[in-house]
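With one protein chain held back, the other chains of the complex are shown just where they sit.
Presenting subunit A:
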Amino acid sequence: MPETKQPIIQIRNVSKRFGKVTAVDNISLDILAGEFFVLLGPSGCGKTTLLRMIAGFEMPTEGQIIIDGQDMSLVPPNKRPVNMVFQSYAVFPHMNVTDNVGYGLRIAGVGKGEIRDRVAEALELVKLGGFEDRMPDQMSGGQRQRVALARSLVMRPKVLLLDEPLSALDAKLRAQMQFELSDLQDKVGITFVTVTHDQDEALSMASRVAVINKGEVAQLAGPSDLYEYPANRFVADFVGSVNIFEGKLTLDEPDKAAVDCPGLGKIYLNHGVTGPHGADVWVALRPEKIYLHVPGAGKAIRAAAQDAPDGHNLARGTIKGMSYLGDITLYEIQLEGGQVIRVSRPNLSRHDQEDFTWDDKVSMHWRADSPVVLLS
């Protein structure tokens, strides 16, 4: 975690409209120096437009972007202290790796000796030593991405912008690059701003995430807060997998709350939610936070669910779908009220997936701190 908490990028009431379409709708947020900031959202939510406005390729229709204390309104992309790694990598196909990485330094008129040293250093940083003379069409997608990274890092920008950096890589390479990018960011200490639609990417790399929906910030939080304390249904649903049930708030005190969900049953929480009594609310419950039991294990369930009053945080249903994913098994369970709830169960021993099968009647319970009450 960086010690400096100065904002390096300040986005002030920025909107961007293309004709009648509003891509970015009055967004204000600060990106702090040294952090790994992720803009997360579905395609078409405006996150890439926001990134391109920071880079200078789009001009805000309204509002102001301040980078390192300087208003960027009239500053063209080639004069901004930021560099971008493009989704297509945009590695110059007619230049070898050395010339690609040294391009910006050559333009800036840096001396030959220094260019050589800095290019070598940047290539070392992205683990491309030995590729100096390769042409881009002799390299894999992952290697080209490293060239693009080195080409930007060699400029020593204040902020590195990454547009969907991992989307074109295969799953294994993606997981590896997630770690490498975090590692790299630690090493160079440059602020990273990444755009992604992939929640795994966001959660694994970011120090903070802004979830963008329809051009607005739906929530700005750290990865675990985003997952465990989503601010609204959109975030709960977009980040991870979730069951959402509609209900009415029947009890709301500082240390406890209860929601009556027609589809699921009585929900009890061991903390207050500060919503108006009787209000329509939604309860979000993550699949991995639900425990499955064979019927007749009543005692066990009662013992397990003792953090809630009798008859709360319990449900019964029938298994209608199962998918075995190796580490976990995912169950789709039809509740007595007809709604379907998703439950995941870790396969802690080799035969755990055999405990339940299609059409089994099962009971479920969850802990009183597991459900999240959402007001919007």
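Please note the rule applied: contacts are C-beta pairs under 8 Å (C-beta built on N, C-alpha and C of every residue); 3 or more make two chains touch, one makes a residue touch a chain; residues count from 1.
Keep in mind that, in the parts below, contacts and distances are computed from a predicted model.
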Candidate names "Phosphonate metabolism protein PhnI", "ABC transporter permease", "Sarcosine oxidase subunit gamma" or "Glutamyl-tRNA(Gln) amidotransferase subunit A"; UniProt protein name, chain not shown: "ABC transporter permease"
Identified contact with the non-displayed chain, of A:39, A:53, A:67 or A:84: A:84
Contact residue for the chain not shown (choose from A:16, A:47, A:118 or A:151): A:151
Residue of A:108, A:171 or A:348 in touch with the missing chain, whole complex considered: A:108
Chain not shown: contacting residue from A:42, A:93, A:295 or A:321: A:93
Touch criterion as defined above, residue of A:135, A:168, A:322 or A:375 at the omitted chain: A:135
For subunit A, the residues touching the chain missing from this view: 55, 57, 76-79, 82-84, 86-88, 90, 92-94, 103-104, 107-108, 135, 137, 148, 151-152, 155
